[in-house]
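Moving on to chain A:
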Amino acid sequence: MIILENINLTLGNRGILFDVNAEIPDTTWTCLVGPNGAGKTSLLKVILGTSPYSGSATDNSIEIYRNHDRNVAFVPQHPQIPAGMSVAEYVMLGRAKKDGWGTESKSSRNLVADTLKLTGLFGMQSQMISHLSGGEMQRALIARALVQEPDLILLDEPTSALDLHHQIAVLNSIEILKQRGVTIISTMHDITLAAMYADHIIVMQNGRILLSGASAQVVHSPELKSAFDNRINVFTLDSGRPVVMPTKDGLVD
Partner candidate 1 sequence: MSGEELRSIWRWQITLFAALLLLVIALLGISFGPIHIPFTSILRSFLGMDSHLSEQDRSVLFDIRLPRVILAALVGSALATSGAVYQTVFRNPLADPYLLGAAAGAGLGATIAITNSHGNLYGLLPAFAFSGAILAVVVSFFISGKFFAEPNSLLLSGIAVGSFATAVQTYLQQRHSASLRPVYSWILGELTAASWQVVTWSAIYIGVALIILLIVAKQLDGLMLTDEEAYSLGINPNKIRVIAVIAATLATATAVAASGLIGFVGIVVPHLVRGLTHRVTNRALPTIAITGAAFLVLADLGARTLLSPAELPIGIITAFVGAPFFLFVLRRKRLINQ
Partner candidate 2 sequence: MRNLKIAVYVEHTPNNLAEAYAEISQLASITSHKTQAAKVIASMKTAIAQSIATKKLRKSSKFFHELDNTLYSATSSTFIGKVYADFNLTNIADGAATADDGGYPQLQSEYILKSDPQFIFLSDGEFGENAKTVAARPGWAGISAVAFNKVVILPSDIPSRWGPRLVDFYQFVGNSISTN
């Protein structure tokens, strides 16, 4: 269980996060949604442990900041892509902590091979990571997070670089992780997809949490509409699944 209490974050003189309070239960999928600049990525980095915050953020009642004992995987939106590193090598970095120094273990090699298959990258393991397409890179990042066998996985816009086909593939593989007992926190700009996969949704605006709760509940709440300046409509499909659509300017329903 991750508990955030009165989290404030400033960078220089600029306030980024204000009085953020949240509880994120284990083995669930929580989605941070909101417009650009709402503070989603910053909150993700607080939970990762790399941003110095004021207030209290604990993971299983241990303070998060710079705690190297946790096993957290992070899938950034803008990774640094090293030149001259192969896909296999890049994904194998996920095993660095477990294997220690020296050559990688055989079980790590097997796990990486399996994960490359799962993410559709098997056969490309010798290619340079810098030569991958955006979608392949995204899958390599997720593969690297998967081989970490993490307790918690943080994903920053994991589907933004992907076409619909690969979006579904990636989201399904995250779903499998959740079933294996991994806690998932992701940011996502597509609220429909968020509602489809996530158990909980936290809506952020201007560094504050606007509302949070079970996905269905959040999606249908009027506050969501106001967060997006009333420019979205929420429909419910026959299956009961909500769909969020932007309104066309000047069109009133």
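Here is the rule we go by: contacts are C-beta pairs under 8 Å (C-beta built on N, C-alpha and C of every residue); 3 or more make two chains touch, one makes a residue touch a chain; residues count from 1.
How were these picked? Simply put, all candidates are chains of the complex that A comes from, given by their letters.
Keep in mind it's a predicted model, so treat the numbers as computed, not measured.
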Chain A in this complex - touching candidate among 1 or 2: 1
Complex contact set, residues of chain A against candidate 1: 45, 48-50, 68, 71-74, 76, 78-80, 82-86, 88-89, 92-94, 96-97, 99, 101-104, 106, 109-110, 112-114, 116, 122, 125, 144-145, 148, 154
